[in-house]
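Partial complex: the chains shown occupy the same locations as in the complete assembly.
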Amino acid sequence: MCGRSLAVRGLACERDGRVLFEGLEFTLAPGTAVQVEGANGAGKSTLIRTLIGSVSDYSGTIAWRGQAYPRGLAAMRSSLLYIGHNAGVRRGLTPLENLAWYGAGRKEALRALDEVGLYGFEDVLCQQLSAGQNRRVALARLYLPAPPPLWVLDEPLAALDVVGVASLEAQMNRHLQRGGCVLLTSHQPVNVAPLLRVNLADFGPHFTAQELYCVR
Amino acid sequence: MQFQFDDFASFLAMNGHGPYVWFSYGVTIAVLVALVLVPLLRQRKMREQFQRQIRQEEARRRAGAERNAKSAAVAAE
Amino acid sequence: MSWQWFHRMGSPRWFYQKSSVWLPWLGAAGLILLTVGCIWGLGFAPQDAKQGNSYRIMYIHVPAAFLALAGYYIMAICGAIGLIWKMKLSFVVMRAAAPIGAALTFISLVTGAVWGKPTWGTYWVWDARITSMLILFFLYLGVMALSGAFSREQSGDKASALLALVGTVNIPIIYKSVDWWFTLHQPATLKLTQASTIDPSMFYPLITMIAGFYLFYAWVLTLHTRTLILQREWRTQWVRELLEQPVPAAKS
Amino acid sequence: MFRTEFTLAVRRRSDIVNPLLFFVTVLALMPLGIGPEPEMLSRMAAGLIWVMALLATLLSQESLFRGDYEDGSLEQLALQSQPLYYPVLAKVLVHWLVTGVPLAVLSPLLGMMLNLGQGGYWPLLMSLALGTASLSLIGAVGAALTVALRRPGLLLALIIMPLYVPVLIFGTGTVQAALDGYSYGPQLAILGAILAAAAALAPLAAAGAIRISLEN
């Protein structure tokens, strides 16, 4: 479903003159998940935003289905579902309207909201929902029918309660079985299979603040 | 005290000040009537909305109970 | 002990039930006075020597202007009571008073402007009283906009009450300063005539209209308050029971 | 899309009412500043109304993309494969409908309060209706450029103000021509031409600006 999917070769990023990672290599194959790991400030979010083409100062190659960026970017975008730190939930709209904004029909949206445990909150303004409920509104997009094959999720488990985490893991597993692929970051262990774990510390530069002044 | 105008037409005309006077009174009456009607209409709308809400709640309650029963049955298996 | 009545009065439910008794009387009295005053003022009061018949606008302009100002103080006092004694009902009354006051201010502005055309030959002048009335209108709008801007009602209540209070401190200052500004510029062409020596035959209908406007104000304020109470308390048992009754056919 | 935008705009009704109220209050303050002499007011009426309409449009524009940026939905929009032109146009159109149109409709009243000469009302209304549409379009570019800044506030004003100048000149020119007894058709036609050009170009520029802002 993902074709030859996402391949990263010799990727390096720097911020503020500090190299975050270099020589990063991995392949995201159809039907597999990749979890990016690393300490706080290691550059996970930066990596993700690079991969979806939101940040363009990097060296190395990123290729989507064999086509290197920036040529492959448009194709990648059309099969991308991205949920970042900022969940993309409009706080002045209700959950239902939020999903409608992403093009969901009313019935599917109701189904999806029900699945993320927001039954009964469809018509409450999002600014009145709790932190975790807002996250769930964003995640409801994963439950819409015929989702895009490539899911890129930056800390999707943050703010979710235990039941919510289990439900999300189940949904990701279902997606992998369908042949989709998932790229995610998380500080907690994530229960999906098959899972490839990429630790940014392994691609760190010789000498980083993280390594030197490690957290006690 | 007596009626100040000769006939109804001159009452309407008010020596040429008719349009001003009648417009003022018209606007005033319209605003006052609106002040009365707005809460009454809103009460009526609330009543309807409320009854719909009760019906919806009832339906939800039933659906939820059904679902709970079903999951309990699944768990028992 | 002696405070019991006070707290009972603060209960929206108590107010709703009590007010349904005197509401019709208030409405009837107000409407009768208004009708009588209108007919009297329009048809039976004598014509003014200088202004002709256009002065008949006074019978609505002046009461509306009175109440517009009084309404602001009523609103602010209710807000203060709510802030100090945390009384729910008084916030509700405050919220109800804002649109009514704004409407009355609007009436006095419009009727004043229309009156100005035959009297001064222009719809609008930047006269002290008129200018400060316009600013009062903005103050009302500000209170209304602020109270509606919060998603949580209680916050909207408190915020707009505070604003109304700040406004009361400012109204006299604004009035004084605008007055001073006006005398500084002294546009010689126009002046509000000093009609303090108003003839009794013109004065009685005016008194009637003023009384009518006050009663009408009380009536409409009660109506608005009752609606807001229902809206806020619709989850409570007593409102549920009340609202579950079918909609009365003709009048509510 | 247009529908959602409109819902959002109507939901925060304040966005509609506020520019209008701002417009009215500032114009009411003006005589307090410069004195109430009718003949003086009447000479400045058209200019004052136009400048204040311009300010009201400008200031309401700050929030055009801000909410969407902060909650991440602008990023989501940019990730979609279709061009940003239409979403931007929809947003601007809604903005004009909820600020420019009411402003134009209200302008005769304010003209009256400021003693605008007879015969100036209709041209004032027409020129404002046409002109505010151009202002909304042009302002969108500035709003897009400054959306990534935490406190764009008056910087936006600075960027956009010079671009507003032609609209302002022909706008007041229309009214002045009518008041002086000339035909005001040509000026209106120029305003229309500016509008057409802005409608074609401004959304493109704004779309580009959004992409730049998002990379930050």
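For reference, chains read A, B, C and D in written order, and residue numbers begin at 1 within each chain.
In this text, a residue touches a chain if its C-beta (ideal position, glycine included) is under 8 Å from a C-beta of that chain, and two chains touch if they have at least 3 such contacts.
Owing to the predicted nature of the structure, the values given are computational and were not obtained by experimental measurement.
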item	value
Displayed chains are single representatives; whole-complex counts	A x2, B x1, C x1, D x2
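By definition in this document, only the chains that are shown with their structure count from here on.
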item	value
Chain closest to the middle [Cα centroid of all protein chains]	D
Relative to chain C, chain with the most remote C-alpha centre	A
Intercentroid distance (Cα basis), chain D paired with chain C, Å	35
CA centroid of chain A to CA centroid of chain D, Å	38
Inter-chain centre distance, chain A versus chain C - centres from mean C-alpha coordinates, in Å	57
Junction residues of chain A - those touching two or more other chains	none
Touching residues on chain C, where the partner in the complex is chain D	122-127, 131, 134-135, 138, 141, 145, 148-149, 178, 181-182, 185, 187
Of chain A, residues touching chain D in the complex	52, 54-56, 74, 77-78, 80, 82, 84-93, 97, 100-102
Complex contact set, residues of chain D against chain A	4, 7-8, 11-12, 67-68, 70-73, 75-76, 78-81, 214-215
